[in-house]
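Note that one protein chain is taken out, while the other chains of the complex remain in position.
In this document, chain identifiers A and B correspond to the written order of the chains, with residue numbering beginning at 1 in each.
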Amino acid sequence: MWTIYLNVVLQGVMTGLIYGLMALGLSVIFGVVRVVNFAHGEFAVVAMYAAFVLFKIYGLDPLIAMAPIALAFFAIGFILQMGLVNSFVGRAEHEQFILLVGLAIILINAVLMIFGPDAQPVNLPYAFDSYLIGPLIIDKVRVYAAIAAVAVSAGLFAFFRHTRTGTAIRACADNLVGAAVIGLNVKRLYALTFGLGLACVGAAGALMETIADAAPSLGPAYTLLAFTIVIVGGLGSMSGALVGGVLIGVSEALAGFLIAPSMKSMFSFALLIAVLVLRPQGLMGRRVA
Amino acid sequence: MTALWGAMNTRARILLGVLVVMLLAAPLALDRYFLSVLTLILYFVYVGQAWNLMMGYAGQLSLGHALYVGVGGYVAAALWVHYGIGPWLGVVPAIAIAAAFGAAIGWLGFRFGIEGVYFALLTIAFAEFTRIGFDHIPFVGGAGGLFIPYEQDRIGEWWNLRGGQHLFYYLAFLLAAVGVLITALLSRARLGFQWLAIREDETAARALGIDVFRAKMKAVLISSGMTAVGGVFYAFYNNSLFPTQIFNISRSIELILAPIVGGIGTVFGPVVGAFVLTPLGEVLIALTEWLGIDLPGVKAVFYGLTLMIIITLVPTGVWPWIARRLDLVKNEP
Partner (left out) sequence: MTSKNRGGLSRRHLLGGAAAATALLATPSIVRAQPKVLKVGVALPRSGYLAAAGQACYRGAEIAPKVLADYGYAVELMHVDTESNVDIARNQAERVIAEGAQCIVGAFQSGATLAIAQVCEQRQVPLCINVAAAPQITEQGYKYLVRNFQTGGQLAANGLRLIKDVMAATNVEFKNAVFTYANDTFGTSQAKAIDKHFPAANLPFKIEESIAYDPRAQDLSVEVTKIRAINPDLVMVVTRASDAIKLIRDMVRQRFEPKAIISPGSPGLYDEEFYQALGPLADYSVINVPWVNPKAKMTEAVAAAFKPAFPKRRFAVEGFNVGFTFEAMLIAADGFKRAGTADGPELMKAIRATDLAEHVMIGGPIQFDDTGQNNNIGSAVLQNRDRTPTVVLPESAATMKPVLPMPPWKGRT
């Protein structure tokens, strides 16, 4: 019996890592720019469609397409922050909220207009393969996607730790006035950060396309999911996003197994409420970025 | 009433008077379609006003107000369907239970210092939690929904909210008017000033001797209770309730768009916002149809675009801008 539990937990961990990468984007943007990206899930869905198109036209595996998509999303994020979001930095939350909700509505309906309402799958040759390890059965795509998610996250960690720009961005997050005083171009750094945040979503969306099928209706659900993860892990904390992702992934999987599966999301919201109340800074502290 | 009246100059009073008379006379002049749009507008004025009290005045961002709409609607509808208790009475427990939900959220949020975006997420989490919970309560039909019988022979029992478009129109008008009055009264009452003080600077408010926790709790209780009444209206207007629809986060968002676009923390912001946004949707539908665009999603894209443009041009809302332009208000905060 325990092998079933182990299997369920493993599935949860792998799915959770991909969730985590998506949430990482939200966390990075909030941690630095202090803007909550309410269009986060919608961006993830757009990335899924991008992966679908690249697969359909060029036969590109989403694991590879992830790179150009992330790059394109970086550019989109950079431009978006420079042109639009920047004037909303430091403004009231509800104003930012309307701006990004408006954007979310546009994204999701544009996708509906272009691709129609049906789910769009990517049929990978190895989509149905699985590894048998003793009594455990592990999906191949999930393993690949999880590894890719960890790799991208590790790259981002390294960027923030070991590059000058990364350090400068962290300085902005820690002490905005100080950063401006020593001559950092805050506006540009913000744009870079927003770009990086969207690059995370872009990559995560591409990976998501390997385990789920792109559909317009997924957007709001993903936004909510990213929020839950980020709050549980700690808004603004990078490692927190990954930990939160795994935790939500596993707890949903286990809750689905132990209680009624249809109630498993209830479990993550209960977890979210508990974390908000008991440890509002999230499980992984306030700011690591 | 006097508080609201006193803050306005003559021009504003005339305009308001004309608006009220026009709304009262609308059923005489308007086609049913316009009437049903107006009914929806007035509904959004009311629930927007309830939300405005909590966010605009007390500064607590709730993104889960659909919770109170749903709970209010479900309580009254269940009492009617199962025990024959009419909504005129059922509205009381509806308010009480929704306010209890509000109290739970408020207590957790304010006691544990959950603020801003975090508080907003707490409200979302509660709404979602409740949505899934209601999916599993067989007494109210679970995910399968709760249905209120149409019952032709009961039409005309206005106290039981059984009637046609006119009944619901005037009821919505009444709700909206009461909502505006409550906001006007509270905004000039002691509690209203306490809220403003808390919204602007909580530490300073505390230093002034304001019981911050108490004042915030009052905001949540009033707001959730008021919203529940909107839910009762909604349930009996549409005669069916489904957890996925009524508790949906998109309903919470829909509900707060009007006050934000109109201008939060003002008495007429939610009114103006609702009168801008709901017709905007209808105009966009008519426009795309007129242009011969038969492409689902086009309307929503333009709707989203309009939201972004409005919030970029007039970030504090349309109403303060209009009021300034037309020189309508003496000291609207």
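We take it that contacts are C-beta pairs under 8 Å (C-beta built on N, C-alpha and C of every residue); 3 or more make two chains touch, one makes a residue touch a chain.
Source: prediction; values computed, not measured.
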{"item": "Hidden-chain contact residue, picked from the options B:Leu167, B:Val180, B:Val232 or B:Ile264", "value": "B:Leu167"}
{"item": "Candidate in contact with the missing chain, chosen from A:Gly116, A:Gly155 or A:Gly178", "value": "A:Gly116"}
{"item": "Residues belonging to chain A that touch the chain removed from view", "value": "4, 7-8, 11-12, 15, 19, 109, 112, 116-121, 123, 127-130, 137, 139, 211-213, 215-217, 221, 225, 252-253, 256-257, 260-265"}
{"item": "Sites on chain B contacted by the missing partner chain, in the whole complex", "value": "18-19, 22-23, 25-38, 40, 132, 135-136, 142-145, 147, 149-152, 155-156, 163-167, 238-240, 242, 244-245, 275-276, 279-283, 285-286, 294, 296-297, 299-300"}
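FYI, only the chains that are shown with their structure count from here on.
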{"item": "Centre distance in Å when chain A and chain B are each reduced to the mean of their C-alpha atoms", "value": "32"}
{"item": "Of chain B, residues touching chain A in the complex", "value": "55, 61, 63, 108, 112-114, 116-118, 120-122, 124-126, 128-129, 132-133, 135-136, 249-250, 253, 256-257, 260-261, 264, 295-298, 300-301, 303-308, 310-312, 315"}
{"item": "Contact footprint of chain B on chain A as seen in their complex", "value": "30, 36, 84, 87, 91-95, 97-99, 101-106, 108-110, 112-113, 220, 224, 227-228, 231, 235, 260, 262-263, 265-266, 269-270, 272-273, 276-278, 280"}
